[in-house]
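Here the structure comes first, spelled out in structure tokens, and everything after it is commentary.
One protein chain omitted, others in place.
And now, subunit A:
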Amino acid sequence: MPISNAAFVRSTIILLIAGMIALLGIVGTSLLLGSKVQAYFAELIEIRATRSAAADLLSTLKDAETGQRGFVITGEAGFRAPYDDALKAVSERQKSLAEKAARFPEYAARIPTIDRLIADKLGELADTVTAIQEGRSSDAVAQVKTDRGRILMDQLRDQLGNIMDDADRRLQEGVVDMLWSAGALRWTTIIGAIAIIGVMGGAATVVAQYTRDIVVARREVETLNATLERRVDERTEELIRANQEVQRFAYIVTHDLRAPLVNIMGFTSELQASLSSIQNYVLADGKAPSEADILEARRAASEDLPEAIGFIRSSTKKMDGLINAILKISRDGRRELRIERVDLKALVEGGAAAVNHQVSESDGEVTIDGNLPTVISDRLSLEQVFGNLFDNAIKYQSPGRPLRVSVSARNGGRAGFVIEFTDNGRGIAPEDHERVFELFRRSGTQDKPGEGIGLAHVRSLMRNLGGDIVIRSELGQGATFVLRLPPDLSKVVRSMQA
């Protein structure tokens, strides 16, 4: 079933909305993940800076200690240089670390401790260096020996090392997070791409389906148009045929009714002529009628009058008969058809049985094909059709030739069933093939009684059943009546009403 316009619009809109949502989702997720990556990256940079600040500070402190140690051991000013340099840089480094750690509360919390430890360490270093300068090297050594400097340094190493370790850990984590985000971003893009392809595919399918439906619908319309034209042609042909038939019928009826009327008119004037001669004799009023008058009057009374009256009477009788025949055909045409299943084989066998006596009288034989179909039609009409055909076959059999009648059927496709009724009788000349189906018309030698109604009746019955009857014959060669019958009369009736 083709999808309707509304359904097409609805599904297209749904697909468009789905596609839009998918795109928005992808864009949103991408932005989110992008900004997250940026944030991670910024944090990583800061952590790295903090770590390097811590490392720098530690190494500066180590430099200071190294310088102090060298100076204490050697007492030479040259060894003091690293100490002096470190001393100059240390506060700078301290400030740098403090700044960078300020963003991380857990690091910032350590800064006071570190500051205090640095102050103590620098104090211890300064004490020893001052002692050496003043020549109190034993004091300085004693000072170093107290191990306070080493402990302070260890503590500082701990504190700064902690910061560096923590920063390392965070860097590690940050990288993992970033990788995860990058992965998520990739997956989002892939999923989004799949979603878009899906939506596009769906839209393409809907459009293709719709287009296909339109093509199918158009083809249907075209087929309908084509069959419509054919049906119109068929109907027109039928109408033309029916019209010609009506005209032909009117012609025959008026012609045939006029023939007895001509007799009535002609013999009425003959009557009048005879009447005047009788009047001459009867109404002579005393004068003796002449010899010729008497003779004429006698002839009129004995011959002309009875003849004229006889013809007038036979003509009126003939007219009456014609009118009755026309009425019968007209009544049959108007009879309500009773549509039912009719087994043609049984029906034709019944028709053959009815004439069995006459057939066997002339040593004849009737062959009925086993394949006669069952149709849905009017039984009475078909009985009359085959009854008439059997009667004709017997009536017009060739003298001296045993009668052979065969009835067979085949499927004529669109034409319906084609039933052939063949006899070996005297046949009908080709120029009379149409004539025999006309009312009151007969063919060949008029040696059999009949009014020329049978085949006209058969044809009108067959046409009432949606079929037709034609003849194939040569004079003296027998005749084949070809009947066309639709398999289902109810369909014919329906299509007529449609």
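The rule is short, and it goes like this: a residue touches a chain if its C-beta (ideal position, glycine included) is under 8 Å from a C-beta of that chain, and two chains touch if they have at least 3 such contacts; residues count from 1.
Here is the rule we go by: contacts and distances are computed from a predicted model.
This figure omits one chain of the complex; the name its UniProt record holds, of "Iron-sulfur cluster-binding protein", "Response regulator", "ABC transporter permease" or "Spore germination protein", is "Response regulator". One of A:A49, A:A126, A:V141 or A:A259 touches the chain omitted from the figure, and that residue is A:A259. The missing chain, though absent from the display, is touched by one residue of A:T12, A:N280, A:S314 or A:Q477; that residue is A:S314. Set against the missing chain, the residues A:D166, A:E270 or A:D378 yield one that touches it, A:E270. Here one chain is not drawn; of A:R80, A:R110, A:R442 or A:R459, the residue touching it is A:R442. Mapped onto subunit A, the interface with the missing chain covers residues 251, 254-256, 258-260, 262-263, 265-267, 270, 307, 311, 314-315, 429, 431-432, 435, 441-446, 452.
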